[in-house]
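Can you read through this structure? Questions will come right after.
Excluded from the complex is one protein chain; the other protein chains are retained at their positions.
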Amino acid sequence: MISTKYTEKKKFNKQEIDRKWWEVGDYFRRNSLWLLMYCTGCCAIELPPSMTSAYDMERLGMGPMATPRQADILLVSGYLSLKTLRRLIYTYEQMSEPRYVVALGSCPINGGIYHDSHPVINQLDQYIPVDTYVAGCMPNPESVLNGFVDLMEGIKNKTANGWKKYHKNYDWYKKNQFDVLGEVVIDDEFHQ
Amino acid sequence: MASIEFLILFLVGAGIIAYLLTKLNTIVGSIFTIFTVMFVFVSLAQYGFGMDIITTVKILPGISFSQSYLGFYFAILIVFIYLMVSFFHPYFIDKYKYKDSYNLLFLLSLAGILGAFYTNNFLNLFFFFEIIIWTTMFLIPQGKSKEAAVSYFGFSLAGSVSLLLGVFVIFNSTGTFNINDSLALLSGNSAVLVFALFLIAAFAKLGAFPLHIWLPITHGNAPDPFSPVLSGALVKLGGFIAVLALIKITPATVMFRAMDIPIGHYLVAILGGLTIVFGTLMAIKEDDAKKLLAYSSMSHGGYILVAFSILNSMAFAGGFYHILAHALASAGAFMAIAAVSRVTGTTKIKELGGMIHKMPITYLAYLIAIISMAGIPPMGGFISKWLIFQAVIDKGMVFVGVAVFFGSVGSFLYVFRPLAALFLGQEFTEYKHVKEAPILMLIPTFVLMGLNIYTGVFPAAFLKVINNIIVELGYTGITYTTYVISGNNGVLNPALISLVFVVGILIAFIIFILLKKSRKVELMDTYTAGNFIHDEHLFHYSTDFYAPLERLYEKQSHWMTTFYRALAEKVKELGKLGKYLFMSKSLSVTLLWIISIIIFLLWGEVL
Partner (left out) sequence: MILSIFIGISIALFGFVLQTSIGGINRKIIGRLQKRHGPRWYQEFIDIFKLLSKRSVSHGWIFDFGVIMALGGIIATAMFMPLTSTFLAFENYDNFFIFVYLLAVGMLGMAMSASGSGNPWASIGVMRALTTMLAYEVPFLIVVLTIVNLSGNSSLTEIMLYQQAAGNNIFLIALPLGGIVGFIALMGMLGKKPFETYIAPAEIASGPMVEYGGKQLGMLFILHEITIFIEVSLFVHLFLGGATNIFEFLFKYFIVYTVANLISNVNGRFKIDQVVKFFYKWPLLMAVTQAIIAIYFGWVI
């Protein structure tokens, strides 16, 4: 039964419209995820089978891209030494927003087999926000694809918002980055 | 009413006053020069279009004038380029060694040009040509190198001598020096001879293959504000002689039946094609922005030759329009480079980068000029190239077609190079302090930008003048209405193209503005595959821009230079031999002469 009580006509305010648009955008974003593969470790070997005819990543609308500007996902496959972490952060900051980070293997989670190595970092999400982890050493292609599907779910449920976290806790991330990397005085691009 | 004699004398007088004023103060002298040229331009524009200029001669001895649409077209164009360039003088003249005489020579050469296009007598034509050559010859060495003047003078002299020989042949066979009468009377073998001699002169002035060596050397090393005059105006003198030779003489030779074109003209068209290809390839390779534009002038000279050698009115319209479009475009481009050179002191592409951030208006001027130069709508160059293409296709000239299309696509390559490496790209720290050109230099820049666009959007006004010339030359003019040009195989509506282009830009702009605003980042914050680069020089791709393409013709590109160098060596050796024979003090040579003279005398006795 329809209530006879006077209710104010539902008006779309600006926030509401923005939210709607954002949801429409989310549909496109989760169905067209382009990867920037940061293949530092052995997990990278699992990517070719997940891309080619056996598992065919393209049917989910995913594909490799050449530069961080074009990509949506920063795919960190494997361990990160301090030298590569610097470059990873630089690359991450160059990406267009919204941007997501997927970490493959156990190394970005807790250091994996390199957990006690002095030039290798143990936890990636101390330095940049990670949206999806795919555990395993190495994770097989099914779990890699499963991880991507998880990310798509995350985008749909608005839980994959690491890039917002990065803006919000920018100082905290920067502090962590500085603590581990130290400030490097640069005057020559070939020696650092 | 302006009398041409008065204008010439006025220029000479004003030149002397300008000399004195420049001696006192360079700025005052230069501004006086601007007003002088402006006066000449305004009087020409006021009376010239209606053929109302008085041509009677009262003072100057032995000189006679007449007016024609052809001469007027060239004259007004060149005076206009002179006017545009004169605005640059106050900022450049202080840099030159003989700055007092700069304005004097500039005005004198303009007087020579007025005379050359308004005279009706071949000897006068030669006389005025010599004035132009001699005055400009003293202007050119004030730039970077003195050799440039030598090279310019050498080739110009070859051209003038050939012109003079042609004039003598004409006088010998027709008995008159009057241009129109004598060319009409010319026939038979002497016509072929004059045709060839005049063409040598035209090739030398136009910098066409194989007489092109002087062009890049001279244009590249001339004073910055004088290069636009050389390229936009003086080279067009060659076009004028080419018109005389190709259209007014037209010796009766064997016809190519397939193409309906005389064999001599076809050869000229092929040489024009070679000029286009050669100029394009060399321009692609060149690293100095001014030399690059000089080679582009060479290749555009090739278009003019091709157009005039196809004997129909469509091609003539294309040729005359190309003279106009290229003069405007090349003046615009050279002036933009001059403006850059003024603040940075170099025209080498690899030493420059990111000038757009400090000189956006200069950049726009260059952009519009090169769009016209590459023949892209909606600029003037497109109309002329379209007309020339129509004529080439209609005649079915396949080999010339290859060259013409090659030059047209190749021009995208070379004009883009200064754009990419000099104006765009990384901004160099050493040029962070530079400023946009001052307002007086921006006036001609804006005028040229406007005209480059206007010639491409509403060509009807210019085609009217060109049609007058074509009718004067004895052909029927091309058909056009206010907006539409009709070719042999198609119609063109430049205004519609521009309108649609604007609509397209508008749509793109709306799409752009509706979407989320971008985040502004620095130029150095670019994709480096994760590497940190802090020196923008290492991150600026400008040296050997077209390296993979250049590699393909690297070996062949020195052929012409090597040939001319070898020729110069031979001439030098000949000179040495002469010196040895006539100037030597050694006994044996003297003895040789005595003996040979005795033998000659005895020989004469015997005979």
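Which chain is which? They are A and B, in the order written, and residues in each are numbered from 1.
The rule we apply is simple: a contact is a pair of C-beta atoms (placed from the backbone, for glycine too) under 8 Å apart; a residue touches a chain by one contact, two chains touch by 3 or more.
Since the structure is predicted, the reported quantities are computational estimates derived from the model, not experimental observations.
K.L.:
Give the residue, chosen from B:48, B:410 or B:477, that touches the chain omitted from the document.
P.N.:
B:410
K.L.:
Out of B:175, B:188, B:210 or B:396, which residue would touch the omitted chain in the full complex?
P.N.:
Of all options in B:175, B:188, B:210 or B:396, contact with the hidden chain holds for B:396.
K.L.:
Which listed residue (B:51, B:184, B:471 or B:505) would be found touching the missing chain in the intact complex?
P.N.:
B:505
K.L.:
Looking at B:356, B:369, B:437 or B:478, which makes contact with the chain not pictured?
P.N.:
Selected residue, touching the omitted chain: B:356.
K.L.:
I need the residue numbers on subunit A that touch the omitted chain, in ascending order.
P.N.:
Residues touching the hidden chain, for subunit A, are 24-25, 28-29, 31-32, 52-53, 56, 58-61, 64-72, 94-98.
K.L.:
What residue numbers in subunit B mark contact with the hidden partner chain?
P.N.:
Per the touch rule, subunit B residues meeting the hidden chain are 258, 354, 356-357, 363, 367, 371, 374-377, 382, 385-386, 389-390, 392-394, 396, 398-399, 401-402, 405-406, 409-410, 412-413, 416, 419-421, 424-427, 487, 489-493, 496-497, 499-501, 503-509, 511-512, 515-521, 523-527, 529, 536, 539-542, 545-546, 548-549, 551-552.
Methods note: only the chains that are shown with their structure count from here on.
K.L.:
Please output the residues of subunit A touching subunit B within their complex, sorted ascending.
P.N.:
Listed in rising order, the residues of subunit A that touch subunit B are 67-69, 84, 86-88, 90-91, 94, 186-187, 189, 192.
K.L.:
Which stretch or stretches of subunit B touch subunit A in the complex?
P.N.:
525, 527, 530-535, 538
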